[in-house]
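All protein chains but one are shown at their positions in the complex.
Right after this comes chain A.
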Amino acid sequence: FRLNIEGLLVYFPYDYIYPEQYSYMLELKRTLDAKGHGVLEMPSGTGKTISLLSLIVAYQKVVEELRKLMDYYAKQTGVKNDFLALALSSRKNLCIHPEVSSLRFGKEVDGKCHSLTASYIRAQHHSNPSQPVCQFFEEFDAVGRQVPIPPGIYNLDDLKDFGRRKGWCPYFLARYAILHANIVVYSYHYLLDPKIADLVSKELAKKSVVVFDEAHNIDNVCIDSMSVNITRRTLDRCQTNVETLQNTISRIKETDAAKLREEYRRLVEGLKEANVARETDIYLSNPVLPDEILQEAVPGSIRTAEHFVGFIKRFLEYLKARLRIHHVVQESAPQFLKDIYEKVCIDRKPLRFCAERLRSLLRTLEIADIADFSAITLISHFATLVSTYSKGFTIIIEPFEDRTPTIANPVLHFSCMDPSIAIKPVFGRFQSVIITSGTLSPLDIYPRILDFRPVTMASFTMTLARTCLCPLIVGRGNDQVAMTSKFETREDFAVIRNYGNLLLEMSAIVPDGIVAFFTSYIYMENIVASWYEQGILENIQRNKLIFIETQDAAETSMALEKYQEACENGRGAILLSVARGKVSEGIDFVHHFGRAVIMFGVPYVYTQSRILKARLEYLRDQFQIRENDFLTFDAMRHAAQCVGRAIRGKTDYGLMIFADKRYARADKRGKLPRWIQEHLTDGSLNLTIDETVQLSKHFLRQMAQPFRREDQLGLSLLTLEQLQSEDMLQKIAQIAQQA
């Protein structure tokens, strides 16, 4: 139906609307009106994405064109109007070439694709038809660019179908179609990772609205995209890369010296083209390639190919020497540069051009399979980054892993400590950036660590006809021993036994699936081993089967599959997994797949890590965020993320059990999202196992009572008339809490 949100007509594809959805759209509209950035938190399963899309679509376009939004639901159904929305993914997911798409790893697909579609390969194909090319790309290149993709909604499969029908490559089609699309759905990395963003996102219009959905982890994504880890293996592979380069160069020199000369000439002229482009504000600026570089020409010392290879070799030798240490070294970027200058006489300036120079070289040498060159590319990125940014980064060289101090495994971490560096161009370039997720509390920390000024910050609660979530904080065992995963007591026999008893008791009263989260793999292994010795596992297995998440992805997905089967056929199952693991982030446990989530302990990050320590220090110095605040914030958002797995909508219900007495403290509790906090009464704090069982039993019985849509109507589900009534509007106003 249609609704009027402060003068904007929004088409909403359902007959009913949740009050919080209305409120969410209201806030969103205000943000867009103010042309500013926003942070919005709304519980999962309350239709966040549809509200988001409805409003943005309405905002972007004039009303007539949206008559069919009713049919347009979550990008799934294609509708003929002049509206284009598409999903973009990697080549691996989009390729339809029969040979290429059968490859298993993304890197292989990329490499193979590149070897079939690179411009010089195609040029060779002209002179020599036996040179294989990708017919889909050829076809697309020949006609695809002239004919616009028909308006509609394309998900990945639609794109592939469309590609197959036309004989066009869906990947390049999608990348090209972005220019015309009204809505593009893709992963963060396409925007945040400087290496990819340059290719994919640079041509997005300035007025675009950027929405980061499920953005609770955005700071880590930013940091990852700017960080580089170099191991000895990387260096070894880099060494082979350099040799290949050298061979190719000498070969080409004999056959086609003109080509190298041409490149040289281009480099003398500098990167002027890129500079022009940036000045006209067409491109999203690339944080790897800061503005100053563009104004200069590539320095003479690395201009010719041989010199550059020699330069890289020297750099490589230096890195190797650095990795040959027996103690931990931590230094800042300027220190590193000074050291490298002293030892091998490498200046800062040529280092900065490393990435750009390598790209140019690879292009000139017509090396098809770029995948093989990932190691040297990584090194060149590192070189550029380290010489460009003097602040916000740190270099840590560790001779071994903390957990295995006897095995030498030197790693050089070049770690970004400031997520705002990667995301800065995004905030700078786009008019409105919305960050939204189910768990963003406390809201004010995101603007601080990402360094931006939002015009709206709001957290929404769930309006419920029945209380379908039941957060309980279990602080003690029946023997009154405090339950906590605190470092000092985590090996304590009584604590482990109590955790075991809790799981045992819950396994007897919770139907179907239980998901239990531990703070780390090691902790899980220790606990499970000790449960086995105490015979607790055996007892649990009488009630439910036990599955364990491991670091192996294949094993885990197998376990997950079997877990779901066991939930489905009534046997019941427990999944033991790890907060911050794959399960805690990406997998939803709807309805019977997760009737209870148990969080064993507070999922703090591994605080002894040097990278983390450096980051905390940086946060304290730069943003005045105390270490403890950040750690708690980080732990609580992961805890909330974990327990939020169980509730995926208003008809769903689930227990959320926080098994650590520290959760009861105000500083932890206050950092939970509002929609959980709301149901956390004094009566559900610091319970014993027995009390928890009583409360849970009661809750589960209540929830098992028949629940129909009529019961929700008017309370948590509104028709248009109900929405427009005066007192409902007042109620709605309370849903959003401005942070």
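Here is the rule we go by: contacts are C-beta pairs under 8 Å (C-beta built on N, C-alpha and C of every residue); 3 or more make two chains touch, one makes a residue touch a chain; residues count from 1.
Here, contacts and distances are computed from a predicted model.
From the list "General transcription factor IIH subunit", "U6 snRNA-associated Sm-like protein LSm5", "Vacuolar ATPase assembly protein VMA22" or "Ubiquinone biosynthesis protein", give the UniProt name belonging to the chain omitted from this structure.
The record names the chain that does not appear here as "General transcription factor IIH subunit".
Please identify which residue in A:165, A:326, A:453 or A:542 touches the non-displayed chain.
That would be A:542, which touches the missing chain.
Can you say which of A:228, A:560, A:695 or A:717 touches the chain missing from this structure?
Answering carefully, the residue with contact to the hidden chain is A:695.
So which of A:220, A:467 or A:551 would be touching the chain we can't see?
Considering all chains, including the one not shown, the answer is A:467.
Hey, which of A:252, A:508 or A:537 is the one touching the hidden chain?
Candidates A:252, A:508 or A:537; residue touching the omitted chain: A:508.
Just checking the interface: what residues of chain A touch the absent partner chain?
Considering the whole complex, chain A reaches the absent chain at 465-467, 475, 484, 486, 508-512, 542-544, 567-572, 591-592, 595, 628, 661-662, 664-665, 681, 683-684, 686, 688, 691, 694-695, 697-698, 700-707, 711.
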